[in-house]
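For this depiction, one protein chain was excluded, whereas all remaining protein chains were kept in their positions.
Showing chain A:
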Amino acid sequence: MKKWIDKRGGAGRLKNSALAAVFMTGLLGLTACGGDISAAGSSGGASGAAAACGTFNVAVNPWVGYEADAYVVGTVAKQKLGCTVNYKTLKEEVAWQGFGSGEVDTVLENWGHPELTDKYITKDKTAVDAGQTGNTGVIGWFVPPWMAKQYPDITDYKNLNKYADLFKTSESGGKGQLLDGDPSYVTNDEALVKNLNLNFKVVYAGSEPALIQAFRQAEQNHTPLIGYFYEPQWFLNEVPLVKVNLPAYTAGCDADAAKVACDYPKYDLNKIVSSKFASSGSPAYKLVKNFNWTNADQNAVAGYIAKDNMSPEAAAKKWIDANPDKVAAWLK
């Protein structure tokens, strides 16, 4: 026991001098030059272009389709323009907050968000619209394909009450369950159920993974499910959900949120950039402004990420290598 204590004591007294020693050696190491890293540094990228572009801060909103947009644009900016790209994982709300402080340069897939548009574009003037992405957002009620096949008339909302019993769950209190997902998305579902006199109850899944997992299980086990969904979405490549037709959308039919009795409008998804970034003259701004692709393009990249488990960088690179002419058009 005594001897054991001895050893520790020695260490205690030694601490300072040894610490100093390692610190000095470390310092020496850092100041000294040599090895192969300086070479790696210069081979790494177009350092001349880097000065022109500088840093490019891309918000990454938390869904895979958005990730596809972000990493494709980011990779092009890095490879072709020599930008230093920072990806920032943020919810929409927080991402828009970052426009004013310069922490976020662009949001690459915006789904409407009238309240944010009003606050940051109209009032604060910290953000501007940078045009459409070419993707069309469709929101609505969907059923798994097996149900559409077995009950062909289920895709008309008028027949939903007939099937309400099928959709009963432990959560829906005796009515049919209409499953809603991530609370960030605009939904009119409670009003719709009420105004269309449907014998359904809206149940909140709470997140996108919960919603997708529910649809996946429903198709796999042939259990009934109806829920809120949207495209573009990589999951539709895995399970092609079938949309239920609600009364057609007409301009202004959703003006009063409590009285909505019509389908969701189609969203032309757009890009938002910070005002500072727009006037900075960065080549990345031109890239963002020109960036445009189809739902199929996005679903392809999102599928590489979600289904093939590729890293977002690798998925983006794969698509970029396969579509050189589309990329070239963005760089003009």
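Going forward, contacts are C-beta pairs under 8 Å (C-beta built on N, C-alpha and C of every residue); 3 or more make two chains touch, one makes a residue touch a chain; residues count from 1.
In this text, contacts and distances are computed from a predicted model.
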| item | value |
| --- | --- |
| Protein name as given in UniProt for the chain not displayed, "NADH-quinone oxidoreductase subunit K", "Cell division protein FtsX", "Tryptophan synthase beta chain" or "ABC transporter permease subunit" | "ABC transporter permease subunit" |
| Listed residues A:Thr89, A:Asn159 or A:Thr250, member touching the removed chain | A:Thr89 |
| Touch with the omitted chain, as defined above, among A:Gly74, A:Gly98 or A:Pro232 | A:Gly98 |
| Among A:Asp129, A:Asp156 or A:Glu171, residue touching the chain not depicted | A:Glu171 |
| Chain A residues that touch the omitted chain in the full complex | 2, 5-15, 18-19, 21-22, 24-26, 28-30, 32-37, 40-41, 44, 50, 55, 62-64, 67, 84, 88-95, 97-98, 100-101, 103-104, 115-116, 119, 169-171, 179, 182-184, 190, 202-214, 216-217, 221, 234, 257, 305-307, 309, 312 |
